[in-house]
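As you look at this complex, bear in mind that one protein chain is not there, while each of the others sits in place.
Now for chain A:
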Amino acid sequence: MAGGRPGAQMPHLSKMERVVVSMQDPDQGVEMRNQRLRITVIPHTVAGSDVVDWLVQKYCISEEEALHLGTLLVLHGYLYPLRRPRSLVLRPDDTPYRFQTPYFWTSTLWPAAELDYAIYLTKKNIRKQGALVGHEKEHYDQLHRKISHTWDLVVMQAREQLRAAKQRRKGDRLVIACQEQTYWLVNRPPPGVPSVLEQGPERSSCTAGRVQMTKNTEFYKREMERYRKALTRARVKSSVCLEAYLKFSSQHAPHDPIMSGCLPSNPWVTDDDTYWTMNAPSVTVPTKLRVERWGFSFQELLEDPLGRAHFMDFLRTEFSAENLSFWEACEELRHGGQAQVHAMVDAVYQQFLAPGAACWVNIDSRTMERTLEGLQQPHRYVLDDAQLHIYMLMKKDSYSRFLKSAAYKDLLAQAVIPPEAKRRVFPFMRKLPHSSPSPALLPASTSGEPVAAASGPECGDGGT
């Protein structure tokens, strides 16, 4: 029997097994009963509702979640229904279930062997006197063709197993049949039923001997180098780092639509896209929350095209607009096409760094020296140092002045707070969602920067 190591590939299997083992604990497990089935009595059965209750108690979860978890246990064949064994469903009532024998656990007997399946189908065929139907008939015929040279062995095994089964008590026979049937329902599901054992494309952690990732001396040397470097790294105390999350989350909570809602309404909930129209990248009057966010960090200001535009206006009043232009040009270089690198570096040099340049930027002499040297061999990161210098300058200097400026205070004062949308009382007055032009329809920006897509009917809709 071929084995993978299903426990390692599918860690959820071992966890499910631990659950069903706990369920069978004589003291703490699910209540076991004897179940009468026609004239036989089957021991060690559990009721569906008891399974659900046990899961609720054990994991402190809701009934819905417990039913869902229990259903997964049944779908993976760890529990099977006694009465309707073809239907792997967990009913939260007195429907009797039994725990699958470990012999038939997926982790014991995986992948399912073709030979075993052939024997199983042959037994069924014999019992039904040749009247197999549907996908089982198809598989039977396929297997018969495929392993016809050993078919005698298959039939012999099948007959032997049937003979041995006849010698058992009726109750045992029934249980073994259910166990086997469940195993095959899980490993060979009927058409239309997705296989719970499907894992998607193979991953290398499961297969041995993938040549390119053999753990050779190179690998360990690299690992050790990495550890040595990491040992010298400067770390920050946990308390400081964690406090930062509290600050960030509380500062941003009012801006988080899922946490705090959004005004006038969340478009997904009311089908009204006014929220998007009011927050479009280039509205005339931004919302108050939006303008507030520009004050959270320099990064937030720059990320918003409207914020950036207002900051540029402010810089002009301070005669330092070339700093932002330089920074933008460097961004374009860093994220631009490889073929444009040389031309861009040249253009940036001419416009911002050359002596007497039109928009000369004031960088400290050390950085300037290093940058000019680097320009001998231009590459996309050659302006990183200069860009960082200018960025920090703007962040520490101009940005803090911007936030204190009359311009920013005016923006805050004039910003709108959208009124909350009135709740619709009559369901048939529900607005149909507006369609909007795809960004792919708009003319692309030449610089390759993200084109701010208008996401609502800004032009000529009359507004709301």
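Throughout what follows, contacts are C-beta pairs under 8 Å (C-beta built on N, C-alpha and C of every residue); 3 or more make two chains touch, one makes a residue touch a chain; residues count from 1.
The working rule: contacts and distances are computed from a predicted model.
S.K.: According to its UniProt record, what is the protein name of the omitted chain, chosen from "Coatomer subunit gamma", "Palmitoyltransferase", "ER membrane protein complex subunit 2" or "Guanine nucleotide-binding protein subunit beta-5"?
M.R.: Hidden chain identified via UniProt as "Guanine nucleotide-binding protein subunit beta-5".
S.K.: Kindly state which of the options A:Val236, A:Ala358 or A:Ala406 is in contact with the chain not pictured.
M.R.: Of these options, the touching residue for the absent chain is A:Val236.
S.K.: For the chain left off this view, which of A:Arg33, A:His68 or A:Arg188 is in contact with it?
M.R.: Once the missing chain is taken into account, the touching residue is A:His68.
S.K.: For the chain left off this view, which of A:Arg173, A:Arg188, A:His255 or A:Arg308 is in contact with it?
M.R.: Selected residue, touching the omitted chain: A:His255.
S.K.: Just to verify: which one of A:Asn125, A:Asn279, A:Thr371 or A:Ser398 makes contact with the chain not shown?
M.R.: A:Asn279
S.K.: Given the full complex, what residues of chain A touch the hidden partner chain?
M.R.: These residues touch the chain not displayed: 11-12, 15-16, 19, 55, 58-59, 61-62, 64-65, 68-69, 72, 194, 200-201, 203-205, 212-213, 215-217, 219-224, 226-228, 230-231, 233, 235-246, 248-253, 255-259, 262, 266-269, 273, 275-276, 279, 297-299, 302, 331-332, 334-339, 381, 384, 388, 391, 433-436, 438-442, 444-445, 448-453, 455.
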